[in-house]
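The complex is shown incomplete by one protein chain, all other protein chains being positioned as in the whole.
Per-chain numbering from 1; labels A, B and C assigned in written order.
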Amino acid sequence: MIEFFNVSMVYPGDKVALSEISLRIPRGQFVVLAGKSGAGKSTFLRLIYRAEVPSRGQILVNGRNVASLPAKKVPFLRRTMGIVFQDFSLIERKTVFENVTFLPHILGVDARTRRELAERTLKRVGLLDHIDAYPAELSGGEQQRVAIARAIVNGPDLVLADEPTGNLDPDLSREIMRLFEEIHLEGTTIVLASHDPEAQKEFGQRLLVLDHGRLVADRPLRVMETEAAVQG
Amino acid sequence: MIEFFNVSMVYPGDKVALSEISLRIPRGQFVVLAGKSGAGKSTFLRLIYRAEVPSRGQILVNGRNVASLPAKKVPFLRRTMGIVFQDFSLIERKTVFENVTFLPHILGVDARTRRELAERTLKRVGLLDHIDAYPAELSGGEQQRVAIARAIVNGPDLVLADEPTGNLDPDLSREIMRLFEEIHLEGTTIVLASHDPEAQKEFGQRLLVLDHGRLVADRPLRVMETEAAVQG
Amino acid sequence: MSLLQALAYFFWEAVRNLLRGWRISSLAVATTALSLFIGGTLVLLGTNLTRAVDQWRADAQVVIYLAEDASSDQLAALRSGLENSSVWTQVREVSPEQAQIRFKQRFPDLAQVAGDLERNPLPASIELRSRGSRVQVAAEIAELVRQGAVAEIDDDGEWLEKMEAAASVASLLGLLIGGILMIAAAISIASVVRLSTFVYRKEIAAMRLIGATEFFIRGPFVVEGLVQGVAGSVVALAALWLGYYGLGGLELPWFARGALLDFFLSGGQTSGLLALGGLAGLVGGLIPLRERTGVFG
Partner (left out) sequence: MSLLQALAYFFWEAVRNLLRGWRISSLAVATTALSLFIGGTLVLLGTNLTRAVDQWRADAQVVIYLAEDASSDQLAALRSGLENSSVWTQVREVSPEQAQIRFKQRFPDLAQVAGDLERNPLPASIELRSRGSRVQVAAEIAELVRQGAVAEIDDDGEWLEKMEAAASVASLLGLLIGGILMIAAAISIASVVRLSTFVYRKEIAAMRLIGATEFFIRGPFVVEGLVQGVAGSVVALAALWLGYYGLGGLELPWFARGALLDFFLSGGQTSGLLALGGLAGLVGGLIPLRERTGVFG
């Protein structure tokens, strides 16, 4: 489903964010992307949703070269994905409800169905109370959960999540990770960047580790029975 | 140094963020503030630096009632503090160097001394390479470290840090927490909100736990020997 | 979403943005209104001035003072020549007696003095009003002189030339200023729309990141420009109307009244103004969206 062929990303000013990455993520896999701050995790995801075009190499998503996709087609690529951005990227002047159902809205889903969709999804992330609040009226963790709700509301094939639990406490983190697990079990491909050692130990099927833009580890993950041991 | 007397904070729309908090944080203490997402941690800090005025109760900082401080005096209050904001609040159009030395600059520190200050502080947070970058050119974790550098550059008496390691990997988190520990040992009072169980176990002298705006725990912390056990 | 739904969505988004960002949008509305107000004032002025000049042209006279020793044959020939010419719209004879009465009316202080004079010094004259160009009139005058019965000719034409030149300079200037201002209005709306895309660049980026097409992102901004332009022209029309009837209540010199206040804008001019505002808004809303380098890059 996602294939990287010798992908390198060099930002203006010769900052190498990724170098020579080649890998294949099959449909339905749950991939955890780890690495230190500045290792290139966000860049890796940004290349997949074509927020950035690789300096070298090719990226295929469902067999399509995303770098050569005409600008007009990019929205249609992104609509097949649910994306949780590291900085949330919420729409400031829209309420939680409007943020979560923005894409359904422009896709022509009627108001009642949108409300239902939003309520169902916000319930999953524990934010139903705040459905009519504006982002500025929410705590950091609440904003993060809105971003997650927005990413999954449409039942996308592929979910890209950049540090989706950075602002959440351990219990809530684990709940959200379970949510991703659930979505994964419904057949969704997930690529999730995370610093959280819990996430890296308990969830996902495959761990990719980046270091200074290089892929230094790529190994299968198994769910480990450490949950009880580390409970806060 | 900081005293809360029956402090409650109710946001517009009757959202109770803090209720009836009374406590005293003596000079030089390292306090860790824990609690679930939405528990009121950011609000607690925001009240101390007068980004918000309590709905009821009084907050004294160095014996001064911050709620009754005239607006003109607020900047002078904040200058005695170093603050790390949950959303970083970096100045977009200024470089890392300019962000870190903004306050020294307007306080009349000359360019050479500012450069020295910035270099010394950025080295502590491991960002010397990015001294001339703009915030948009940094990764999430790098931006967070700029925010931390800015907070401590002036050697403040009091450091308020809201989730300062949310975007950092465990190793870097620990390094940054050690940095706070170091600053604390120089006599600085620190109030640090964090979800990070590591931070809550390894660092600080006192743990405050908020839950739905109530102070549900206030207990001393000792450094525990768990570091090796949880290493990622 | 169907096209109709999309348009409704654009409209509501635009209205919402305008209401929330009213300080920003009021700048564009004000600039448009001001431009159209000044443009409209100049149109009004031009229309009224042109009519006033037409009026004066109609009022302007060529006065032929008849020679005292003109024979009655000469006079008859002169009269029939004037009657048959197509240049003159009015031919009125003023006898020396009528001239004296008029003189007394014009200088009432002197009425007695004039009456005391042993002889009426005022000659008979014929007052003519003309239609047609200056050249035609000049040719006719030449013809009159040839007849021999004429002692002197007094022609308002020179002054009229000045007034016509003044009116044409004013019209030219009005068109120029009006044109510049309309461009300014479009640029101003464009700037405000561009600004509002800039102010909300993060939101726009967010929408784009989650898969909104350019059509949906830009639509509300185009409608925003359009609404601002139309709002500006409505404000301008209201101000013109108020100014027009406000001035009507003042004591003005007859000249100013004639040049300013004879006619308000016609229905065509009014809808033209509205259309111009809408056009400026539409162009203003579209310009920033065509740029591939900016926020919409």
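In the analysis below, a residue touches a chain if its C-beta (ideal position, glycine included) is under 8 Å from a C-beta of that chain, and two chains touch if they have at least 3 such contacts.
The shown structure was predicted, so the numbers you read here are calculated from the model rather than taken from an experiment.
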Where the missing chain makes contact, among the chains that are shown: B, C
Option touching the unshown chain, where C:T31, C:T47, C:S130 or C:S233 are the choices: C:T31
Sole contact to the chain not displayed, among C:A77, C:A151 or C:V234: C:A151
Contact residue for the chain not shown (choose from C:A165, C:L242 or C:A275): C:A165
Footprint left on subunit B by the chain that the document does not show: 49, 51, 72, 75-79, 81, 83, 85, 89-93, 102-103, 105-108, 150
Subunit C residues touching the omitted chain (full complex): 23-24, 26-27, 30-31, 34, 38, 41, 45, 56, 65, 67-69, 103, 107, 109-110, 113-114, 117-119, 121-123, 138, 141-142, 145-146, 148, 150-152, 154, 156, 159, 161-163, 165-166, 168-170, 173, 177, 180-181, 184, 187-188, 191-192, 194-195, 198-199, 253, 255-256, 259-260, 294
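Note that only the chains that are shown with their structure count from here on.
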Overall pattern in which the protein chains touch one another (line/ring/star/complete/other): line
Distance between the centres, which are taken as Cα means, of subunit C and subunit A, whole angstrom: 63
Intercentroid distance (Cα basis), subunit C paired with subunit B, Å: 67
Separation of subunit A from subunit B, taking each centre as the mean of its C-alpha atoms, in whole Å: 28
